[in-house]
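Heads up, one of the protein chains got dropped from this complex, but the rest are sitting where they should.
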Amino acid sequence: MSANLWFALVGAGLIALAAFTFFVQTHLLRRIFAFNIMGSGVFLIMVGMAQHLRQTDPVPQALVLTGIVVAVSATALALLIFRRFYALSAAVTLTQDNDTLGDSYEQEPRQ
Amino acid sequence: MMYLQIALICLGCFFFIVGTLGLLRFNDAYSRIHAITKADNLGLGLLVLGLLPSAVNAFQGIKLLLIWLLVLVASATASYLIAHYLKQQQEGDV
Amino acid sequence: MNLAFDVLLGIALLLCAAGVFYSRDLFRAVVMFIAFGLLLALVWVRLDAPDLALAEAAIGAGLTGVLMIDAVAHLSAKNAHHQGAQFDQTGARPQLWSRILPVFSAVIIFILLLGAIWWRPDAPVSLPDLVAESLPESGVEHPITAVLLNFRSYDTLLEIAVLLVAVVVAMALKPDTSEPEAGNSKDPILHGLSARLVPPMLVVGVYILWAGSYMPGGAFQGGAILAAALVFLKLAGFGIERLADSLLRIGLALGFIVFLTVATSVMIGGRPFLTYPESVAGELIFFIEAMLTFSIGLILFSLFSQAPPPVAPTSSLQGEQDER
């Protein structure tokens, strides 16, 4: 097994872990973390898989380089929106309608 | 020359290990600061010195020394900042 | 030896990610995230991608960590306003079946990905060979820079447009309260550190940009370093917002406009959009890259500095929702 394939597998593991976190955690900051790490997993798969068959491949590397910069600006924007949301509502999770799954949600206080 | 290099690098690694052990075993943040500065200053310094004879040209050697210098400045200041911060926190608690 | 190192690195990376996800303390998650960025940079090194390692070292160790520490500090400072609020919220406790479902779907995702990696189709063309073949025409010697700014410059053009949109949204979200930030007192040691550390940062940023045409480096990495230097100056208490604000208006869009101008002006000579004449390709690429570095640095910095100042939440339902 080459290092490239192994790191692609690690990327798959990262994506699965991040997806799981995304499903179970409702805290928005944690979801932003999970989003970012999922992106890193995708990058690892892209580069690792492309290089597994042949030698070092500049094309996926260049694409991932673009991706890293876009990912950091997306994270920064998400954090900004989160902070604005928190400043306005003092909540760290998105509220859910009561008739959907989570039955442990209590009633929203009326304004 | 080769044996000198190996000795320097192994000594550098030793200081990294000591620093990590200190970070893990000491039970107070001030002593942990003391431990990690050993890795920052001596560990990396010896590693850089051991690397110098392998540098391809003078430019690379200067870059290596610059890295060490930067880490020295940065870690010394960071240690000061965090100790200062700790002290302020503790005074605030009392 | 090689394999042992890679396996250890991969396991450490997964451990770090698990540490980010399952920390009850948010700050622990942030520090784990910084460690994750560092390990990821090492992974890029092992994957023979020093360009990515450069970008990840600048962004993962410098920028993302700062952004997240800032956000968590903001959260904990606000929690201090209403005592008793839990710093860490893990959300509502789901029922048993709604625990199994996420595990199940995560496992399914993992298996599907494994399948996709294992039974990948063979690529019909060899991209590395194609790049190596046409590298002499691109005007630069480093293949990744050639791909980014010549062969696939559409991506780069659109990327800088996306960054521009992000920063415009961030500026629109900024509340109009402009009260001075607390805790901006100048620390003499910090002041001295920034006076000594920022100039080498700028020099290294320019060096990385210049190196991009023949070895790993380029506009993105240089821009990230420039942004980190600006963030550092702001943290050290230099009031660079005034300067940045006037500079921002020019700088933010400059990279995009210059890129677009060059891209369209070659059409005058009868060439298709975004293709450079071979004789001046190297110079044009370097010019565009320099502008891009400037713009990316300013954009990333302003995404940091546009964050709302730490004020108490204004809503009346502070306590109740936070207890969750």
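Each chain gets a letter, A, B and C, in the order it is written, and its residues are counted from 1.
The working rule: a contact is a pair of C-beta atoms (placed from the backbone, for glycine too) under 8 Å apart; a residue touches a chain by one contact, two chains touch by 3 or more.
Keep in mind that, in the parts below, contacts and distances are computed from a predicted model.
According to its UniProt record, the chain left out of view corresponds to "Multisubunit sodium/proton antiporter MrpF subunit" among "NADH-quinone oxidoreductase subunit K", "Sporulation protein", "Multisubunit sodium/proton antiporter MrpF subunit" or "Probable glycine dehydrogenase (decarboxylating) subunit 1".
Looking at the complete complex, one finds that the omitted chain is in touch with B, C.
Note that of C:50, C:102, C:128 or C:282, the residue touching the chain absent from this view is C:50. Within the complete assembly, C:62 is the residue of C:62, C:139, C:223 or C:297 that touches the hidden chain. The chain not shown here touches chain B at positions 1-2, 5-6, 9, 12-13, 16-17, 19-20, 23-24, 29, 32-33, 36, 39-40, 43-44, 47-48, 51, 53-54, 56, 60, 63-64, 66-67, 70-71, 74-75, 77-78, 81-82, 84-86, 89. Although one chain is not drawn, its touching partners on chain C can still be listed: residues 1-2, 4-5, 8-9, 12, 15-16, 19, 23, 25, 27-28, 31-32, 34-35, 38-39, 41-42, 45-46, 48, 50, 53-54, 57-58, 61-62, 65-66, 69-70, 73-74, 76-77, 80, 87, 182-183, 190, 193, 197, 200-201, 204, 207-208, 211, 215-217, 221, 225, 228, 231-232, 235-237.
Going forward, only the chains that are shown with their structure count from here on.
If each chain is drawn as a node and touching chains are joined, the picture is a simple open line. Mean C-alpha positions place chain B and chain C at a centre distance of 27 Å.
One finds 34 Å separating the Cα centroids of chain A and chain B. For chain B, no residue reaches two or more other chains under the stated contact definition.
Here chain A touches chain C in the complex through residues 1, 3-10, 12-21, 23-27, 29-30, 33-34, 36-37, 40, 43-45, 47-51, 53-59, 61-66, 68-70, 72-77, 79-84, 86-93, 95, 101-105, 109, 111, going by the rule given at the top.
Only residues 66, 70, 73-74, 77, 80-81, 84 of chain B touch chain C when the two sit together in their complex.
Residues of chain C touching chain B in their complex: 187, 189-190, 192-193, 196-197, 200.
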